[in-house]
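Here the complex is missing a single protein chain, while all its other protein chains stay put.
Chain IDs A and B follow the sequence of writing; residue 1 opens each chain.
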Amino acid sequence: MTENQKPVLQEPPVNTKMPRSWRKETKPHRFCPGCGHGIALKALGEVVDELGILDRVLYGCDIGCSLLSWDFFNFDSIQTHHGRTIPVIVGAKRARPELIGIAYMGDGGGYAIGAQHLVNAAQRGEKITVILANNTLYAMTGGQMAPTTLPGQKTGTTPYGREVAKTGLPMLGPELVAAIAPEGSYVARATVGEYQQLKKYLQKALLNQMTGGGFSFVEVLSTCPTNWRTNAKQTWAFLQGEMPRYFKVGEFRSAEVPSGEGEK
Amino acid sequence: MPRVLEAYVGEYASGKSENAINRALRLVREGRRVRLADLDLVEPAYTLRPLKRTLEAQGLEVLAWETKELIGPGEAAITLKKEIVSTLAFPGDVIIDVGYGVEGRRLLNLIKGAFPPANGEEALRLIMVVNAARPLTSSLPLILAYLDEFGPVDGLINNTHLGEETTVELIQEGAVLVTAAARRVGCPVVATTAWRPYARQLGPVDRMGNPVWPIERFMSGAFW
Partner (left out) sequence: MKIASTQLSGEYEKVLRREQRSFMTGNEVVAWAALAAGADLMYGYPITPQNEIMHYWARLAPHFGRGFLQTEDELSAGFAMLGGALVGKKTFSATAGPGNILMQEPIAMAEMMQIPGVWIIQQRGGPSTATVIYSQQELRLTATGGNGEGLRIVYSTASHQELFEYTIKAFNTAWRYRFPTFVLGDGYQAKMREAVTLFRPENRGWELVPAEPILCPPGVPARDRDPVHLRNTFNLEEELYTRLMDQLAAYERIAPEVTEWEAEVPPGPEVLIIAHGIVARAARQAKESLNRQGRKVGYFRPVTVRPFPGQALREIVAASPNLRLLVAESAYGQLLAMVKAELYGFTNPVDSLLKPGVGITAEEIAAAVGRPEGGEAVS
């Protein structure tokens, strides 16, 4: 992170037009200013538009801030329980394989309370797409430590900073999933700071499901200025500096890297 | 005098335990030394365990779990009593009650010397118990499919019944089916077994000429 990089809010890396798959009636959306969810969901909306799959998407969102997207899109959606979005989408996809199942959640839902579902859905090669926003903490409940909280990072439940000796190192989700998912899986880590790459990864994750490839998982490094207590500049610095130092952005499993080597 | 070594196999709830117990007691009454071994892996404590004392009082050696030996059986652990593995080394007749459904012959791989027979005549015989009133063995094609999945057996027993609602005619219909199946796979029908009151009505042989063996009911004393 260098001083001359510009904060994301000053120069949106995307066109300002709303994706067709966004539901205008529920905009402006309910996320905090500077929140990364809006960017991730914009990328998802544009990808759905480009793939022309609006009528086949079933979108599930978790508890935590992701639930605010329950009526975000023009496709059908359901807000589930904390950590349980993956099994709901798995159950629907198994029942109607022609649907395109998307499970959207945060790091608490995917890596803590619902970790068994992520692990087992990945291991079974469920033909769904899981998108997980990693903002290094529990946001909706007021900024507690998440599995992804960085060493030394202060949160509501780590007021003196995360102590690795007591609470371990941050969870590396894509690395975990890449290690266990069967052939044909797609696993990547994107960031809301690299919009075109984020879109590319989401597109590949959906295409992989559509072509029957298998489990598709994209972790998205995201921002939470509200709980980080950061201004735009500091937010950008954390997203582009601290986070990728620990969380490597890139593809971990894809047609190009089938064996699980990171791109970077 | 060669030892009798028999394993009772077949569909879940076909009457394997009942037949194994009755066979073992019949041998005891002939003055033979007999061991009854429980190879029910899934419900080990619930089949022979409650009957153990009753059977032992009749002179049978019973190799089955005792309540005090087990904690949380049935699901926490698939439990194989270690003595079962070497049960064929027992110096007498051995009747094995192979529990729980379509496991196939491979379950008997757990028993030392089961395949191939250790010494000539002393081969372990697999006896499949068939109750034609059980849905999965209720027609000739279904019995044949069941046998096909299970693998070769040395004999079939017709144990067709409906509990309280059994009729002699039902048992006879079972005998017809089981005999047809036995002919198709080329193994004998060892017997038709029936609860004593029905056996009396059936006479010494069933409609197909198979011997009729009366059996006592023990399993009503078991948990399940």
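Basically, contacts are C-beta pairs under 8 Å (C-beta built on N, C-alpha and C of every residue); 3 or more make two chains touch, one makes a residue touch a chain.
Small disclaimer: the values here were computed from a predicted structure and weren't measured.
Within the complete assembly, A:R84 is the residue of A:R84, A:R162 or A:R189 that touches the hidden chain. Taking the whole complex into account, subunit B touches the unshown chain at residues 12-13, 42-43, 46, 72-76, 101-102, 131, 133-136, 138-139, 141-142, 144-145, 147-148, 161-165, 184-185, 223-224. For subunit A, the residues in touch with the chain missing from this view are 23, 54-56, 58, 60, 63, 67, 70-71, 73-81, 84, 86-96, 99, 116-117, 119-120.
Keep this in mind: only the chains that are shown with their structure count from here on.
Subunit B has its Cα centroid 57 Å from the Cα centroid of subunit A.
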